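Every protein chain of the complex appears in place save one, which is left out.
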Amino acid sequence: MTTRLGPDTRQTYKHYTDISTRWMDNDCYGHVNNVIYYSWFDTAVNGMLLAQKIAGAASPEAIALVVKTGCEYFESVSFPQPVEIGLRVIKLGSSSATYELGVFTPDQPLCHARGTFVHVYVDPATRRPIQIPQRHREVLNQYLTLE
Amino acid sequence: MTTRLGPDTRQTYKHYTDISTRWMDNDCYGHVNNVIYYSWFDTAVNGMLLAQKIAGAASPEAIALVVKTGCEYFESVSFPQPVEIGLRVIKLGSSSATYELGVFTPDQPLCHARGTFVHVYVDPATRRPIQIPQRHREVLNQYLTLE
Amino acid sequence: MTTRLGPDTRQTYKHYTDISTRWMDNDCYGHVNNVIYYSWFDTAVNGMLLAQKIAGAASPEAIALVVKTGCEYFESVSFPQPVEIGLRVIKLGSSSATYELGVFTPDQPLCHARGTFVHVYVDPATRRPIQIPQRHREVLNQYLTLE
Partner (left out) sequence: MTTRLGPDTRQTYKHYTDISTRWMDNDCYGHVNNVIYYSWFDTAVNGMLLAQKIAGAASPEAIALVVKTGCEYFESVSFPQPVEIGLRVIKLGSSSATYELGVFTPDQPLCHARGTFVHVYVDPATRRPIQIPQRHREVLNQYLTLE
């Protein structure tokens, strides 16, 4: 994985989640506040995991804890623009999964921002890292991109 | 206007705004927190006003200040359910407009919650109440329901 | 209980919770957005209940569901001003408790906003209303104001 300095194109992501912006997402400059992007990343990742039935009550064998997140902002977004959050897995370790998320708006080919999001899988009782369970790994592999 | 005690049906609202829920909207009980509903009301009202070009920079002649809001909660909503926010104007005074907002989810005939939202129109400079400007009133009349 | 039209003084509240504002609480007009006030009310009520050990895991016998909230806004608040949220119980029914919350800022005698917040106590299993358990009622009585 190399450090990507500029925005990405849509086809480099494997899955998209449509999210509406909200009036209060805008800050005093009229742009969506930097914090809000993370609520979109959180929603894209957890929404996919829930739809794939490997999160919450559907995953008694493992909890995915967020250990690291990040975002580079290339160009602002403003309410009422909706966003489309691209998702890809860029690294699957023994017990961790690293996602990248691209923030797109309609008709724009390049992302406005790119986030990273790292889950570590832990035992629900001991909270110690465990190997990613096989059925989780099979799902996550579907979103894996090789560079 | 009578006090409505139960949930409303879809046809009693004049306009709908689709809003996606976000993972962090859910509270520790797994339901959308009571606070979040107000971000939807805010989004529905301001989104309509922006689309009608009577808000923000498009409205130099008047600012609409929020002076009162409220919500009755009938049945919980949970991420990842999207919501559809029904909007109607139930009262147009000399300088104030009162909205009602209904929170609906797909395929459900009755609303999960009903909000109220009162705007008072003020002069941008003096912040004193003014008569609702005519072009604003014409727009708001389109959403007015008579009971 | 009469309808109070104007702001209240500090001594009419029984308990105070200090809350810091956050930069993103401010909206595009530079004032705290109307939605955020409800996160303060939520925090004041739940914080008191947790401190009194009648919420969450400390209350297996009853869940308090939010069925109604509201707020009147008298004067804006802006980050970085901290707020002090006054709390009082104005009505204790058989199965419901009605709170009023006053939003104060340092050195100001009158509240900037006044909220209402209604809890209905339900059985954790059936989600049907139940009588407020006695130990909850004893706590809530400490915050009750008689008018």
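In this document, chain identifiers A, B and C correspond to the written order of the chains, with residue numbering beginning at 1 in each.
We adopt the following convention: contacts are C-beta pairs under 8 Å (C-beta built on N, C-alpha and C of every residue); 3 or more make two chains touch, one makes a residue touch a chain.
Please read all numbers here as calculations on a predicted model, not as lab measurements.
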Legend entry - Candidate in contact with the missing chain, chosen from C:18, C:75, C:123 or C:138: C:18
Inset, instruction - Using the touch rule from the top, list residues of subunit A that touch the missing partner. - result: 28-29, 33-35, 38-39, 42, 56, 63, 65-73, 116
Inset, instruction - Spell out, residue by residue, where the missing chain touches subunit B. - result: 23-24, 26-30, 33, 35-36
Legend entry - Hidden partner chain, residues of subunit C it touches: 18-20, 22-24, 39-40, 42-43, 46-47, 50-51, 79-80
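One rule holds in what follows: only the chains that are shown with their structure count from here on.
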Inset, instruction - Average the CA atoms of each chain to get its centre, and name the chain whose centre is farthest from that of subunit B. - result: A
Legend entry - Rigid-body rotation angle, subunit B and subunit A, from Cα fit (steps of 5°): 180
Inset, instruction - Would you mind pulling out the distance in Å between where the CA atoms of subunit A average out and where those of subunit C do? - result: 35
Inset, instruction - Among the residues of subunit A, pick out those that touch two or more other chains and give their numbers. - result: 23-24
